[in-house]
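Before any comments, here is the structure.
This part shows chain A:
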Amino acid sequence: MSFLHDYVYYIGAFGLVAIGLLIILVKRNLIKLIIGLSILDTGVNMFLISVGYIRRGTAPIFSRPGLEPDGMVDPVPQALVLTAIVIGVAILALALALAVRFYKTYGTLDLRKAKELRW
Partner candidate 1 sequence: MRILWFVLSPLMALAVGLFFLGLSRRFMARIQWRVGPPLYQPLIDILRQFTQKSVSHGPLFDLGVVLSLASSFIVVLFMPLGGTAPLSSSGGLLAVLYLMLLGPLGIALSGGEAANPNVSIGISRKLILAVGYEVPFLMIVLALMTYYGTISIGEIVAAQRESASAIASFPLVFSGIAYLLILPAMLGVRPFEVVGAAQEISSGPAAEYGGPYLALATIQHGLTMFIGISLFVNLLWGGASNPVVFFLKMLVVFAFGFWVNAAFPRLRVEQAVRYLWRWPTLIAFVGLILVATIGR
Partner candidate 2 sequence: MSLGLLLIVAFGGSLLTYLLGKVSARTRDAFAVLISLALVVMVASLYGKAFRVPFYGGFLGMPLVLRIDGLSWLFAIAASVLGCLSVVFSLGYMKGKERTSFYYSMLLLVIAAMLGVVLSGDLLSLFIFWEIMSWSTFLLISYNGGPALAAGMKYFVMSFVGSLAMLAGVLTLHGSFGTLEFTGVAAGMSSASPGYVLAILVLFGVAFGTKNAIWPFHAWLPPAHSEAPSPFSAVLSGILIKMGVYGFLLLMFVIVGLRTFLSLGVGRIEFHTVLSIIGAITILLPTFIAIFQNDAKRLLAWSTVAQAGYIILGISFGTSLSVAGGMFHFLNHAVFKALLFMVVGAVEYRTNGVRDLDSLGGLIKRMPVTFIVAVIGVCGLIGVPLTNGFVSKWLIYKTLILERSPFLAFAALFGTWGTILYSYKFLHNIFLGQLPQRYEDMERAPFTMLLPMTILSVVVVLFGVLPGIPLAVIDTIGVSFGFESLHVTPWGIASDTGALNTVNMLVAALVGLVVVWCVFRSGARSVSVGQADSYAAGAAVPRDKYQYSVRFYAPLRRMMAPYLKDFVDSFYMRLAGWVRGLGDGLRRIYTGYVGDYVMYILVFLAVLIFVQIAWSPW
C-alpha cells in the first residue's frame, strides 16, 4: 500500500479533477456544470497544495522567534493556491451571474435548449 500512501493526495486531487471534468462533460444543467467547474477547481487547488507538501511539515510561519525553517512546507504552492482560489471564486461568481441571466432569458437551465448559436 505504499503507492497509495505515497500518492493518496494526488489520487484524491485528480479524483476530484476527474469528477469535475465528467460532470462538465455529461451534465446539461448549467448549475450542475458550474458545480462541476467548482469541483474541478478544488481538485486543481488540492493538487497544487500537494505538490508543495512535505511529509510532516509545518506551516511556513515563523510565529515564534527561533523557529527552525527545516520542517516547513514549500510556501510557493500555497501562495499560488491563494491566487487560484480567488480566481476560481471570480469565475464562479461570474458564472452564477450568467446562470441567473440564462435562466431569465431561456426559462430553463438546460444547455441543450440553448442552441441558437451554432454552425
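Behind the choice of candidates: all candidates are chains of the complex that A comes from, given by their letters.
The rule is short, and it goes like this: a contact is a pair of C-beta atoms (placed from the backbone, for glycine too) under 8 Å apart; a residue touches a chain by one contact, two chains touch by 3 or more; residues count from 1.
Quick caveat: nothing in here was measured; it's all calculated off a predicted structure.
Enquirer: Quick check: counting C-beta contacts as defined, which of 1 or 2 touches chain A in this complex?
Expert: Selected candidate: 2.
Enquirer: For a test of understanding, state which residues of chain A touch candidate 2 in their complex under the given definition.
Expert: For this pair, the touching residues of chain A are 21, 24-28, 33, 111-112, 114-119.
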